[in-house]
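This is the structure I have questions about; it appears just below.
Heads up, one of the protein chains got dropped from this complex, but the rest are sitting where they should.
By written order: A and B. Residues from 1 in each chain.
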Amino acid sequence: MLLLQSEIASILLNGLQQGAIYALLGIGLTIILGTMEFLNLAHGALYLVGAYTGLIVFQETALSNGLLYSSGITTLGFEGGFLAALIVVPIVGFGIGLLMERFVAEPFYDRPETDQLLVTFGLALIVEETVKNVIGGNTFQSIAPSTILGVNVSQPISLPLVGLFPSWRLFIIAIAFLVIGLTYLAIERTDFGLVVQAGTHDSEMVRILGIPINRSYSLVFALGAALAAFAGLIGASIQTVSPQIGTQQALVPAFLTIVVGGAGSVRGAIAGGLVLGLIISAMTQTYSQWAQIVLYLFVALMLVFKPEGLFGSAEVGE
Amino acid sequence: MARDTTALSRRDVLKASGAAGAAGLTGLAGCAGGGGGDSEYPAIGNYPVEGDEVVFGFNVPQSGSYSQEGADELRGYNLAKDHLNNGGGWVDNWDGLSGDGVLGKTVASVEGDTATDPDTARQSAQRMINRDNAIMITGGSSSGVAIAVQGLCQEEKVQFQCCITHSNDTTGSECVRYSFREMFNAYMTGQALAPVLAEEYGEDLNFYQLYADYSWGQTQQASMEQFFTEVGGWNQLESVPTPLGTSDYSSYLSDVPRDETDVLVLNHYGLDAANSLPQAIEAGLDEDMEIVVPLYNRLMAEAASGSIDGIFGTADWNWQLEDDATQSFVEVYREEHDRAPSYGARIAYTQTLQYAAAVERAETFYPPEVIRELEGHDYSGAGLGDETMRGCDHQAQRDVLVMQGASEEEQTEDKLLNIVSTTSRDDIGYACDAGPAAECELGEYGDE
Partner (left out) sequence: MSGDRSGDATDAIPDGGTVTEETAGGSGGSALAGLRERDDFVVVAMAAALVVFPFLLIDILGAVGDVIGISIGGYTGLPSLVLIYGIIVIGFNLLLGYTGLLSFGHAAFFGSAAYSAALFSQVVPSPILMVIVGTIVATLLAWPIGFVSIRRSGVYFAVLTLTFGQALYFWALGPGSWLTNGDNGFSGIEAHGLFLGAIPLDAQLIPVFDSYTVMYAFTAVVMLIAVWVGNRIINSPYGLIFEALGENEERVEFVGLNVFRYKLMAFIISAVFAGVGGAMFVIHEQYIHPTTALYWIQSGDFVIMTVLGGTGSLVGPVLGALVFEYVANVISGVSLPMIGSIGSLWRFVLGAVFVFIVWVFPRGIYGAFSDLGSRLLGEDPEEPAVADGGERE
């Protein structure tokens, strides 16, 4: 199939948008894995929490089943709008990350990685089922606003080459890359970032140098959680929200992203997310039945022939 | 196949020995036991029913993406159980139902979780059949599950009453003797929708399809192609498969040629449609073309409520229908649950009563006789006027509703869709040697 220029352009845009979500998930997972050598299967649950927090902050939603509904609460939410959600969701994610590091991760730092996987997998089940039983198993519609900062984002806009493209998605791509960029700068340019970087290379060395690594641990974990929650908010603004999204849409892509990019590398997670996003969007637009198959085989080939990933050091995560 | 004819199944042996044992014991007391002359038939499946209870198995999704739909089916089932035992609802109006159990036996139920996964559903049905001695299994909210469970039920010689399943295959290539479907199918959706759309949008249009790449989606898109082409003289530009469970359709939607396409058909069900429809509207496709979602359900209408305004589709049934049966069902359901039932609840309720009524007519739980009672049975009073459960493929011949999404101002908690028209069963359907039925071979009753 010969690709038209406009098709290439729309593949790029769709790929960027999907890749941005993967990258956000991947950065969060990779800094936690790199710094603490902690494998977090509850990363999808953080995405889920972000999506539901976004839903609750964004608008008042009618409930139709679940514990809240049966105890007489029929609507839930604040009508806060999307900008409020943009601020609140990462803060909630950050807070949950702090708690999780303290009460779930810390007791397991010295346990084998299978124990870490299992306890966080169990935790993910509990979070998912709690959301389902409290708020209800409904599927809620996505939470895109019609205007933001006075600009109408509900109508598609005409772009050169691409043609019509949903303007909301352009906004999403912009804001996601802004956050990705800021995170990158924070890790590359600040003292905190130095600790993270050093930690991903050699956490024992950092400890020996007398840097209070435990406090940094909490902060790194919380930052990772905040990014996952933020990814959930972005996802919720373009896709429906239901209790299964954490496991079905976030968990596996997050892991694929970090191994393609190289575990422990922030730059790698960004590149990995974008590469995977582009593969998915290019394949679905051409040979859709083979999209997922090609995606997984690509990751397999990467791992076989370039095991250190695009930017990683091969030691982390082994 | 081999074992149906040659080997006596384990449970046959068990039942026979159990029945013999029971007869031996109660024989001392001078009574052969069993209700209503049941003992005249040989043991098969979970027949004969012993004791004064009869067990129905309600096998619905309780975890996973369709748990909400499963919960509403379960409400319909429990209402049916309650009415069968204590009277009320349609039980008071249907012939043969007494409100005092079925054949004098109290109806009990067991529940299972299908998780919308065929193997899990079979496992759960197996438990109901083997441990709980369920005489009838019903449920499901996907065609994959319905096909998997009805296959098991045919092997086990236990009746299956389909709930939500819309694929042509359920009563087509994968049909079985022991299963009956009250719901309509993709083929009938095509027949009902095509004339309405040709009327509404005109003739000689170009349409473009996206379809979920599994049993239901494939039959749905084939039926849409057939009837849009035949009825309206429309021309299909392309039909693109999308993997089941896709959540972001933007890449597929980017590919839709805006200039040439007049109608975009989104053959997605439930959660898939809840994503694809809003995303199509977000991309502004509704400005260049008409969008059609062939099959509506509440789950999808709720989750895409902001995007369904004016969108055509079909539905099994709707609480806004004005006939007496509908109104009485909606009333009893509302009393219990404070809102209107979805069509899943109606099918669940109907299918349970339908089975019970067939047992009463047959005067036995003996499955082959119950099946013969259901085959070719004409009935009404299930909310859709006159219906026939056809003998050749076990597909109900019934009216189909064409629906249109309500605008956001019009919408209430219960009212998300408006009824556009009811397509009479005389204008849809197909002969026993045509359409999906041509591929159907029902298999054996088990008493041959």
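What to note about this one:
In this text, a residue touches a chain if its C-beta (ideal position, glycine included) is under 8 Å from a C-beta of that chain, and two chains touch if they have at least 3 such contacts.
Just so we're clear, the structure is a prediction, and the values are computed from it rather than from any experiment.
The chain that is not displayed touches the following shown chains in the complete assembly: A, B. Looking at B:Ile147, B:Val196, B:Ala340 or B:Met389, the residue that reaches the missing chain in the full complex is B:Ile147.
Of the candidate positions B:Asp82, B:Asp100, B:Glu155 or B:Asp386, contact with the unshown chain belongs to B:Glu155.
Screening B:Glu50, B:Asp113, B:Asp316 or B:Glu360 against the full complex identifies B:Asp113 as the residue touching the chain left out. The hidden chain makes contact, of the residues A:Thr75, A:Thr130, A:Thr147 or A:Thr190, with A:Thr130. Although one chain is not drawn, the whole complex shows that of B:Asp82, B:Asp100, B:Asp132 or B:Asp288 it is B:Asp132 that touches it. From the options A:Phe82, A:Phe121, A:Phe140 or A:Tyr217, the residue with contact to the unseen chain in the full assembly is A:Phe121.
Touching residues on subunit B toward the chain that is not drawn are 1-3, 7-11, 13-14, 17, 62-63, 67, 71, 110-113, 117-120, 122-124, 126-128, 130-132, 143-144, 147-148, 151-152, 155, 169, 174, 213-215, 241, 243-244. Even with one chain removed from view, subunit A keeps its contact list with that chain: residues 33, 39, 107, 110-115, 117-119, 121-126, 128-130, 132-133, 137, 252, 255-256, 258-259, 263, 289-290, 292-293, 296-297, 299-300, 303-304, 307, 317-318.
The rule we apply is simple: only the chains that are shown with their structure count from here on.
For this pair, subunit A with subunit B, the centres built from the Cα atoms lie 38 Å apart. Taken together, the subunit A residues at the contact with subunit B in this complex read 7, 10-11, 14, 17-18, 62, 64-65, 129, 132, 136-142, 144, 154-156, 163-166, 168-169, 238-240, 242, 244-245, 248-249, 280-281, 284-285, 288-289, 291-292.
For subunit B in complex with subunit A, the touching residues are 63-65, 67-68, 71, 213, 240-243, 245, 247-248, 250-252, 254-255, 258, 271, 274-275, 278-279, 282-284, 299, 302-307, 339, 413.
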